[in-house]
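What you see is part of a larger complex, with each chain still in position.
When the chains are written out, they are named A, B and C in that same order, and each has its own residue count from 1.
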Amino acid sequence: MTAPAAHARFRFAVIVFPGSNCDVDAHRALGEVLGQDVEYVRHDAGDLDGYDAVILPGGFSYGDALRAGAIAALSPVMAAVERFASAGGPVLGICNGFQILCEAGLLPGALHRNRDLKFRCHDVFVRVEAGRTPFTWGIEPGTVLRMPIAHGEGCYTAPPEVLEELERRGQVVFRYVDAAGRRGGDANPNGSAHDIAGICNEAGNVVGLMPHPERCVERLIGGEDGRRVLGAAVRWLAARRELVTGGR
Amino acid sequence: MDAEAARAAPAARWERVGLTEDEYRRLVDLLGREPNDLELEMVGVMWSEHCSYKSSKVHLRRLPSEGPQVLMGPGENAGVLDLGDGTAVALRCESHNHPSAVEPVQGAATGVGGILRDIFTVGARPIALLDSLRFGPPERERNRYLLGGVVSGIAGYGNPVGVPTVGGEVYFEDCYADNPLVNVMAVGVLPRDRIVRGRAEGVGNPVFVVGARTGRDGIHGASLLASREFDQQAEDLRPEVQVGDPFLEKLLIEACLELTAGDAVVGVNDLGAAGLTSACSETASRAGQGIEIDVARVPRREPGMTPDEVMLSESQERMLIIARAGREDEVRRVFTRWGLEAAEIGRVTGDGMFRVRDGDRVVAELPARILTEQAPVYRRPAAPPADLEERWRLPRLEEPGPGDTAHWTAALERLLGSPNLCSRRWIWQQYDYQVRTNTVVVPGADAAVLRVPGSRKGIALAVDGNGRLAWLDPDRGARLIVAEAARNVACTGARPLGLTNCLNFASPERPETMWAFSAVIDGMAEAARALGTPVTGGNVSFYNETMGRGVYPTPVVGMLGVIDDLEKVVTPGFKAEGDALVLLGAPAAGLAGSEYLKVVHGLVRGRPPLVDLDLERRLIDLLVEAAAAGLLRSAHDLSDGGAAVALAEACFAAEPGAAGAEVALPEAGSAAEVLFGEGPSRVLVSTAPGDLQRLLDLAGRLAVPAAVIGAAGGGRLRIRIGGALAVDAEVQRLHRPWSEAMARWMA
Amino acid sequence: MSRQFTAHVRVTLKPGVVDPQGRAVLGALQALGFAGVADVRVGKWIAVTLTAESEDAARGAVDAMCRRLLANPVLEDYRFELTAGAGERP
């Protein structure tokens, strides 16, 4: 089962906006560590033809002017991301990438200033709530992962009816919990509604999260839990290819 | 005109630009005529203490700056050290004290921006920042406001620009209340054969100014603020505070590194203090050439700027690029691609002159060297403070014996929750210390460790300073600081390779300051030489005083070490219950200048010890060899707070189940000295029981004293001294005051 | 002939949205001894200088800017005032 995935190689696009600064980290995690083909794609690119998956990395696109992600959401490449997503392609927005996806309307809601107004950089625990997305494919719901956060505007906010809908449709993908998988206490680092750390669109192929899976793919640096998230996409792509080609 | 009137007329001129009459005469001699107003302004700022190092130069020469590992020493924008496999590291430390006192957020932010520019100026990709901070006691609201502002300024610049802030230090003392210190160190990596110099080489080569537009902000800001006492008049300089733009700097980093990776460029210099005046004259005079620029071609942010304003503006996020003739389009193309402006403003000339035009009109023309090499140099009067011996006198302390467990346990708790010893997490949690995923050892350890991209090696980084020790004895204090920085780096298993510094002092016009400065240089030179860590550069910040009250002489050292195998990195926390605890190095320490004396007895007294540099060097060798051999499960430097605090910290950082220690410390002095004494050359290590003998053998071979003091684990910290139980407490109970103190007062 | 205008845009959080900054400022003001302060809300104030053919055109442009970038409809409301800038240009 895992054998084809381990050898599978796909083409990942890492979008580079002016001010992106985790682009190299995403590139390294997918390329050097997971052995995938990765290319940087500029914010002014017109299409994403030929890529199997798209990553919107973390950072401070346009210096977070006005609201994090607001200006990047209007970049030419975002039209291409939208087309890529509506064709069912897997899209992952990490941190600033998540903020951009919300600002672009590819994900509902918004990311507001952290409850304590401070930038926070430390590890958190998140519980995988939905296993149907490409980035949680094969991860048992309820699994607790340890990943770093590094953000000042990560408080997920949405109108009550949107939150309700997210819950009902199973669009909450990651939730802040403690090491034992329980909600509450200090587990939620930024005041996010419903302890939301990551969500997906209705179809499930567009995922955004505040924690940084690309920062924890090696034992020496940050741990390895992020490998599971990025590795899930490789397995998902392999499974899809298998479906399409009938395993040939 | 009579002689008196002739002297009176120009008097206003030199004073306005901060020169003395003698300096003005020197200028007229060098120039062979009276300078015009713009020329005088340019000389005034370049001959300021901040830009010319006129009071420190004669002393700085005594620092050792050579060694096989030094690829580029002082005199350029950053020092560069060889890592040995084709990779090199650039390092530099700089102060932004006065701007941070005026506006803590932007003062600190622009300090980060400035030091980063020094790093990518030499062609290095910045990979780490560290900060060394000093404030008045946190009991006062204003000091907390300054701390909060400075931290958010560093975070607000370092985080967006995408360079991790991986370490630092902070101390609180009365003397910094009106004059906080904000020193920032930056480190970058580059291929060893691609060092870029700040030189205007090649007659006819085009000169570009790139990045931000030039505005009226900061005219005279950095240079003048940093070259005078901080008084009421300095308050009036307030509108000149500058705002940093980390987004622009991020683009500038990428564009500059892309450009210098090729061969279109012959020289690069950042625009810092004294802006275009400094960058142009320094690049020209380093190359022994002249330079000609046209201020009319400098992109402006505001209409109606005069040539003076353009030449003296200290607008942030700008760089000077000297390209090869014929490659102009390439320069423009790279910057345009990154959304930045690049304006060609002039050429390198062969006549050694710095010529400034405003369109067709020449508005200033003088030999570039007058602004740089020919600035005045002073050997200012130096004399020790009158109360030096008084400072050394340690009163007799009335204290219970080691058997008073309640007393000593309470003292430890109190120390752990005190401003200078409590956890700094509140600060570093606001810094992105992981971006670029190279940070192997994160803040909170003795030194940060980073993977070096493009190399198999890692580097360890630490900044250390101690104003209290330098005030008590500047020469010994400086030795102690260098030794501590080297030891911190060695505690991770890295071999110290070289250092940079930042020397924060009061007014150089006071003999006491210059005496301390000179002694610090001697001490630093001696220690750096003995430990094989050359001084690759640094920064001097004088005039750190307000209303005649100076800060402690505060030398800060940024140390860089190299580790061959990242798998062998050692951290301070205990790893497993039952591991043997060994105290390596000097068995005894005293209370001079210690936190214990200050916190418990309110005293800053005693003569600091003279560090045995030979022992220190052997201890470092031992740490490096033992780490490489895999004999160390943990290593933690004994510094502020002494053995008891070091033991507690090793418990706080322990792996689950390994917290706690049952130890017996050698009875080398009073209980206070044994528990809380501070002295050099001491490290607490833990080792697997099976490796203990090998470790002791190695220590024996290197002639480093080693005492087996106990074992890790058990959840309690129990310290015996000669049979008496001095400290006994749950680790949890000790942890609370330590971990919560800063967040509590900053809430 | 196009004229210069200045739009003063006010972007505020929607009534129900938690305002951590407003809350922090409120707490700080009370701590400073301003006992009478009951509520604080922090928003943005943006000045946009632009040229347009007419006041209507300027108004339309600024409204479009607000919708597309200056305000986030999930969290924020906006309103603006337009004033004719002094300088007329050809």
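Methods note: contacts are C-beta pairs under 8 Å (C-beta built on N, C-alpha and C of every residue); 3 or more make two chains touch, one makes a residue touch a chain.
Quick caveat, the model's predicted, so the values are computed rather than measured.
The stoichiometry of the full complex, written with the chain labels shown, is A x1, B x1, C x2.
Basically, only the chains that are shown with their structure count from here on.
Look at the CA centroids: the one farthest from the centroid of subunit A belongs to B. For the pair subunit A and subunit C, the distance between mean C-alpha positions equals 32 Å. None of the residues of subunit B touches two or more other chains.
If you check the complex, the residues on subunit C that touch subunit A are 16-18, 20-21, 24, 44, 68-70, 72, 74-75.
Within the complex formed with subunit A, the subunit B residues making contact are 152, 155-156, 159-162, 245-248, 250-251, 338-339, 428-440, 451, 566-567.
Residues of subunit A that touch subunit C in their complex: 66-67, 70-71, 74, 102-103, 108-110, 112-117, 155, 157-159, 191.
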